[in-house]
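Every protein chain except one is present and positioned as in the full complex.
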Amino acid sequence: MFETASDYAQNVDFVMLLIVGISVVLLLGITIAMIYFVFRYSRKRNPVAKQIHGNVILEIIWIVIPTIIVMVMFWYGYEGFQRLRADSEGAYEVKVYGFMWGWNFEYPNGKKNDTLYIPLGQKTKLVMTSRDVLHSFYIPAFRLKEDLVGGKSTFIVLEPSKTGSFDVACAEYCGLNHSRMYTKLHVLEDSEFDKWLKIGMPEEGKKDETKTLPKDSVKTEAILE
Amino acid sequence: MSTNSSTNVAHEEEHGHEHVHDLRDDYGSKLGMWLFLFTELLLFGGLFLLYMAYRFEYFPEFQLSAKSLKIWMGGLNTIILLTSSLTMVLSIIALQRRKIKASIYWLITTISFAFGFLVVKYFEWSDKFSHGIFPGGEELALKTQGEKIFYGLYFSMTGLHGLHVIIGMIILTFILVFIVKGKVSPDRFVLLENGGLYWHLVDLIWIFLFPLFYLLH
Amino acid sequence: MSHTDTNDGKIAHAHDPRYGINIMIWITLLSLTVITIAVAGIDLGNYTLLVAMFIAAIKSAFVINYFMHIKFEDLLFKLFLVGVILVLLVVFVLTGFDVFLR
Partner (left out) sequence: MSDSTVSTNGDYVNFYQYKGKHTGILGWLLSVDHKRIGLLYLGSMVTFFLVGMTLGFFMRLELWNPGQDIMGPQTYNALFTLHGIIMIFLVIIPGIPAGFGNFFLPIQIGAEDVSFPRLNLFSWYLYTIGGLLAVASLFLSGGPIDTGWTFYAPYSLRTGTEVIMPLMAAFILGFSSILTGVNFVTTVHRLRAPGMTFFKLPLFIWALYSTAWIQIIGTPIIGITILLVVVERLFGVGLFDPAMGGDPILFQHLFWIYSHPAVYIMILPAMGVVSEIIPTFARKTIFGYGAIAVSSIAIAFVGTLVWGHHMFTSGMSDESRWVYSFLTFIVALPSGVKIFNWVATMYKGSIKAETPFLYVMAFIFLFSIGGLTGLVLGSLATDVHLHDTYFVVAHFHYVMFGGTIFIFFAALHYWFPKMFGKMYNTKIANIALAIMVVGFNMLYFTFFILGYLGMPRRYYDYLPEFQGMHQFATVGSWVMIAGILLMFINLFLGLKNGKKSGNNPWGGMTLEWTVPSPPPLLNFKKIPTVKYGPYEYEHYDEVTNNVN
């Protein structure tokens, strides 16, 4: 359920932890101060209020410090994101097509399939487009998603750190079966992957307009009854 | 009512005994009108934004398609609108100088020019339609995507502008009736001014539409 | 700024309305229109759009200032107008970050 399948994903978790950590401190500070004041300066204990109109120094402090804090947050978010966008040079390229309601993956050698297999040892660049409305290719275990837009191509770069099978969901609302547009991502050892690519799997040669839902996902089968 | 109302604040009680709070506030009316014009500006702003994006994406196709629009028709309409803007101003000035007849005359001229604009537009559009160039038209369907977008923008933007011309005509006609009835008068002409502002806005939009669609070569 | 001064002399004619100046403006606008059309015939490459927009901006400045009277209105009106145009421009620039760099 809560998997981490790449270094990138670990970094996202770190950024998340950082921002949430700072936020929790701020939230607690504010809440505790507020509750304390309400007790300490209740009308019973403090019948007459002291009229304080403001304090320029304090107000400058609570503009400057949050500015620094948010800049830190921005930087980590930016830097983390940039990692996988900046250089995808020499990555293994797979074409991704989304349609209502399924996926198709096309490999450099012309092989087509409705689940995604990628090699462990190298970056994979998914070049994606939609055949109809918007979809969004979302792999929670990689903390990555990107929309598929008709008439345009978008991309995602994957750099897995372990083998395994991971859920892929559609995250952009696309109509009736949006919630059932799940498929699987399989990360294989390089040799396994080559074998798979060459020998081919039963899906070989399947027309890419297939509307069948992914078969190899136990979970999706479960939700389809 | 505030007891210290000064003389130039006229309170009206139009609706029988209902105390309609109706301060006369010409400055406020005009302010309100300008705020409304801002919204109109942004309404078209959205379309201009689309124009910018698509012109960047499909520049050659835009140039190609623009050739099919007749500059002299667009130019004629520009002159018509600019002139109608002038007659609109003249109508206001005439009213301010208490020349009610002249004011009415200029206002009628303005409305006629608006009508003239629509007539030219009608010929322009029907020419395109007769060539099968309209959304869903068989000729347009054969063209490239960039050209489709050009005509899509052309019809949306000039269409929305044309709609504003029609609305402007209606507003000005109402004001005309008010002048005739004396509800808009040399002492109370902010309504005419506001109608004028609306009309100038229509002109203003056209000043940009004309070069963007007709002068692309 | 109160109930009492809602109409304190700020009614339209802080200046004397004149026919002459407006007719001058109209002639200027017509000439600028001719110029735009003429310039469009010349191939200025990438500057075609710039020149056309520049002339259109001048024309609209005339319309706004004289026909629409902004020149003679309160400072408030001018501030608002400038503010709104600025927001519009910033929105264009920000959208440009996507459209032009995609």
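When the chains are written out, they are named A, B and C in that same order, and each has its own residue count from 1.
In this section, a contact is a pair of C-beta atoms (placed from the backbone, for glycine too) under 8 Å apart; a residue touches a chain by one contact, two chains touch by 3 or more.
These numbers were taken from a predicted model, which means no experiment stands behind them.
For the omitted chain, the shown partners it touches in the full complex are A, B, C.
Annotation: of B:35, B:119, B:142 or B:170, B:35 touches the absent chain (contact as defined above).
For chain C, the list of residues touching the undisplayed chain reads 1-4, 6, 76, 84, 87, 90-91, 94-95, 97-102.
Those residues of chain B that touch the chain absent from the view are 1-3, 15-23, 25, 27-28, 31-32, 35-36, 38-47, 49-50, 53-54, 57-58, 135-136, 144-146, 148-149, 152-153, 155-156, 160.
One chain is missing from the display, and on chain A it is touched by residues 1-2, 11-12, 15-16, 19-20, 23, 26-27, 30-31, 33-35, 37-38, 41-43, 46-55, 58-59, 62-63, 66-67, 70-71, 73-74, 76-82, 85, 130, 132-134, 136, 138, 140-141, 143-147, 149-152, 154, 167, 169-180, 182, 219, 222-223, 225.
Simple rule for what comes next: only the chains that are shown with their structure count from here on.
Between chain A and chain C the centroid-to-centroid distance comes to 46 Å (mean Cα coordinates, whole Å).
Contacts with at least two other chains are made by no residue of chain C. Multi-chain contact residues of chain B, defined as those touching 2 or more other chains: none present. Interface of chain B with chain C (complex): residues 2, 4-6, 8-9, 23-28, 30-31, 34-35, 38, 41-42, 45, 48-49, 52-53, 56-57, 71, 75, 78-79, 82-83, 85-86, 88-90, 92-93, 96-97, 189-190, 193, 196-197, 200-201, 203-204, 207-208, 210-212, 215-217. If you check the complex, the residues on chain C that touch chain B are 3-8, 10-13, 17-19, 22-23, 25-26, 29-30, 33, 36-37, 40-41, 43, 48, 52-53, 55-56, 59-60, 63-64, 66-69, 73-74, 76-77, 80-81, 84, 88, 91-92, 95-96, 99-100.
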